[in-house]
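First, the structure itself, so that you have it in front of you.
Every protein chain but one is kept in place in this view of the complex.
And now, chain A:
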Amino acid sequence: MSEPVLSVRDLVVEIPTRTGVLKPVDRVSYDITEGEILGVVGESGAGKSMTGNAVIGLLDRPARISGGEILLKGRRIDNLNRDQMRRIRGKEIGMVFQDPLTSLNPLLRIGDQLTETMLAHLDISADEARDRSIAALDEVGIPAAASRIDSYPHEFSGGMRQRVVIALALCAEPALVIADEPTTALDVSVQAQIIALLKRLCRDRGTAVMLVTHDMGVIAEAADRVAVMYAGRLAELGAVREVVQRPRHPYTEGLMGSTPLASRGQRRLRQIPGSMPRLGKLPAGCAFHPRCPKAQEACRVDPGPDLSADQGRAACWFPVEQVEVAE
């Protein structure tokens, strides 16, 4: 296998507060290879967006990376200064945010925003940048791109705006795209369009994608591998089909079971008791143990397990043994 595009090693993000140091991301490690879509799922506060922001160097103060390393194509990027990071952002890592309206400048025509990004990162002339912008808009499926290039963001619908944002993220041909809840603000039919677009573009260009979302359905359809996060830690990491159908971590099992999709035809939905602990009040041992049906003494005492507790699959001392169901 070739070298991974993104390699995150034991990443720790800390937020110092008056009452102590919070760790929204705690010892997280994963790789993304060329052309692969890694889905990152978890509930609010699990640290999924924080991981993405750490990779692209957009952590808001006072949050900071306090441990581990981030390698982009083999090169460390977590210790770069602001200027060096700015050259990477947009050129080598593209970003798609949740809300397409706030990630576009309302005062600039979309063509200007696209050409600005290209001129900043690529060595091309203004005319060439404009031609490429039109081609980029055309590629993301905006009809009559040549005439819409001079429109303002407010003249587009939500789905079209998200297409522009994707064009913007991909215009400098980055090796990695971080898509943070790219379809959460969109309707189902538009969501399907955007997911199909993202998949097609990444396959064609071999771009690695980190797809952060809370929607299991989107993950199941789009991702190649899934990372499940809980309270800042990686709970489970594996191929999408394995994680969705044969989860090893009890949290993943509960999460998959509680979606209405999974309990089709049942009167009651399966539920996980309680809710995710606040970062300041994480229990000792495995963070999931107060809600876990299988928790034992070891889970309460031993330091939080990492993925090595289950051969790199689930961070659990007692992973779920899935009974093989005959098809």
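Keep in mind that, in the parts below, contacts are C-beta pairs under 8 Å (C-beta built on N, C-alpha and C of every residue); 3 or more make two chains touch, one makes a residue touch a chain; residues count from 1.
The rule we apply is simple: contacts and distances are computed from a predicted model.
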Hidden subunit of the complex - UniProt protein name among "Putative D,D-dipeptide transport ATP-binding protein DdpF", "SigE family RNA polymerase sigma factor", "Glycine--tRNA ligase alpha subunit" or "Cytochrome c oxidase subunit I": "Putative D,D-dipeptide transport ATP-binding protein DdpF"
Residue among A:R132, A:R270 or A:K294 touching the omitted chain: A:R270
Option touching the unshown chain, where A:G254, A:G285, A:P305 or A:P319 are the choices: A:G254
Touch with the omitted chain, as defined above, among A:V190, A:L282, A:A295 or A:V320: A:V190
Touching residues on chain A - with respect to the absent chain: 43-44, 157, 159-160, 187-193, 195-197, 214-218, 220-221, 240-241, 244-245, 254-256, 258-264, 267-272, 275
